[in-house]
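Below is one structure; the comments refer to it alone.
All protein chains of the complex are present and in place, except for one that has been dropped.
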Amino acid sequence: MTPLINPVTLFFASIFTSNILLSNFLGMCSFISISKDWKSSFGLGMAVTVVMTITAAISWVVLFYVITPLGLEYLSFIVFIVVIAAVVQILEMVIDRASPALYLSLGIFLPLITVNCAILGAILFLQIRSYNFLQSVAFGAGSGLGWWLAIMLLAAIRERTEKSPVPAGLKGPGITMITIGFMAMAFIGFSGMIAVQ
Amino acid sequence: MNPIILGPLVVAGSAALLALVISLVDSVVNNYGEVTIDINHGKKLFKVNGGSALLGTLASQGLFVPSACGGRGSCGACKARVLSDVGPVLPTETPYLTPQELADNVRLSCQVKLKKDIAIELPEELFSVKKFKATVETIRDLTYDIKEMVFRLDDPESIAFESGQYVQIVVPAYGDIKEEVQRAYSMSSRPGDSGRVELLVRLVPGGIATTYVHKFLKEGDSMELVGPFGEFRVHDTPTTMVCVAGGSGMAPFKSMFYDMRERGTFPEKEIWYFFGARTTRDMFYLDELRQLEKEWPRFHFVPALSEPKPEENWTGDTGLITDVLDRYIKDRVGKDKGLEGYLCGSPGMINACIAVMTNNGIDQSNIYFDKFA
Partner (left out) sequence: MKNTQAERDAYDQMKPGIITAQGFLGADMRSLADIVEADMESWRRGSTDPDTAADFLERLRDLGQKGLGEPTGVDGRWVVTVGDARGVLPCPFHDGTFHKNSIEVVDEKNGSRVIYSDLSIHLLRAHRFCQGKDSPFRLDPKTIAAMMK
């Protein structure tokens, strides 16, 4: 049943209280790799937001008008992935034209957005929770911005830890994972504030 | 409808629809329309389709900017000064540009994408550079590691160049090597023999081009050449030429000497040619050059071996070529018309010869060289 939550509330909720990365632990791969450099993090975060919003919208349309009426729920995974891949491809072309420097710095991680589980995760969430169109778009945009917020925070923290005396064994991935853990714990403080479903 | 048909139909249908959207976006986003390339303040103007890199687009219009790596951004040879705005310098360009070049807006033309009208500056010599389709006429061994190659030019059929210039040969993919590269070799043929290009190629361990020439290329194979390039040439003065080369460095000089003899150019110049090697097995063209010396009074040939074996019965000069050069300049070379130095070879050899020449009173501004750099 479609929940009664206001899209605007849902938007803010998906950024803070159920942050797709820090509460649901989706989208970790590029999160850890790209957060080394805040400029690329900013660019990637924005790219993920755009992809999530657009794919949420398109997927909802496909879900509502094609999959559900025809009873093809078993095809939903495949169709969603195809939609995500197409949107990422288009985004790649646009970024390459608008800013070749950003395109180069993101490198392989731009097409890797396709398999970023946060995106498929967001779409599956909107399917399971039966959001309507506005809620889906708000949820997609909010999740994207939540992902962006998390990667920017981590990039900022990593800039500091790079220069701090971290024990040799923990340098790099070690201290990063510990940091992410702390960030997640901090965001637990938000949990339950707003019901998203 | 039967789910076995409906399922794949829906998936294929949505994929097809999205593919259509992608190609639509592609034609809009990647369509840069027509752009104008203005070269040297209006000297040459090209109207082309935008979207590709400057290097390749210029090549498609018949203007060949030198490149050793074929546009992959790993040689730094394709520099051009860009006068209009093409965006910030890419990280793929910065390792190859000096601070002075960055300040002058010099960019790598293989990394600059044509998105709108552009104005650039290129050296004038590039306007006469062409791409030639050629066939290998002969390959012959001169020494154990130097081969002489003669190409017959098919299209265009003749090349216009000055002695001392070089061409780039295009080495196709072969063996484990998957992409073509270009490498530079000085032309040893005479400009008068314009339907042919002769090169001297020495085998370099691990070298992509020399390995291809020495191990794979056969007579009758076709190859592409790009040229002519280079500023090493005979200077139009009555001054006596003192030339030093070793090994494949002989190439530009062979072109110069035979050309001067054929056309009688620079009639007042005396020429001294010093050719150094270790033993006779590193020497070549000995008979030809001795013959030239006999027939042409103003040409003097001085071959020198640094470590001749007794059984070779070497009657010429011995010693390191720089020492022989020093002796001759002091005692044998006529200085009444002044002296000019011409050098072709490794930076080490060139620096050593420059030292000998300057010590003997030749001004550095009168020493010309083709550095293997």
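Labels for the chains are A and B, by order of writing; each one numbers its residues from 1.
Going forward, a contact is a pair of C-beta atoms (placed from the backbone, for glycine too) under 8 Å apart; a residue touches a chain by one contact, two chains touch by 3 or more.
Note that the structure is predicted; figures quoted are calculated from it, not measured.
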{"item": "Among B:276, B:303 or B:341, residue touching the chain not depicted", "value": "B:276"}
{"item": "Touch criterion as defined above, residue of A:9, A:33, A:68 or A:114 at the omitted chain", "value": "A:33"}
{"item": "Contact residue for the chain not shown (choose from B:15, B:29 or B:68)", "value": "B:68"}
{"item": "Omitted-chain contact residue, chosen from B:76, B:123, B:156 or B:316", "value": "B:76"}
{"item": "Subunit B residues touching the omitted chain (full complex)", "value": "68-69, 74-76, 92, 95-96, 166, 173, 175-179, 183-186, 202, 204-208, 210-211, 246-247, 276-278, 282, 306-307, 320-322, 345-349, 352, 372-373"}
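The criterion applied here is as follows: only the chains that are shown with their structure count from here on.
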{"item": "Centroid distance [mean C-alpha coordinates] between subunit B and subunit A, Å", "value": "52"}
{"item": "Residues on subunit A engaged by subunit B in the complex (per definition of touch)", "value": "62, 66-67, 70-72, 74-75, 78-79, 82-83, 86, 89-90, 93-94, 97, 100-101, 104-105"}
{"item": "Residue ranges of subunit B in contact with subunit A within the complex", "value": "3, 6-7, 10-11, 14-15, 18-19, 21-22, 25-26, 29-30, 87-88, 90-92, 113, 115"}
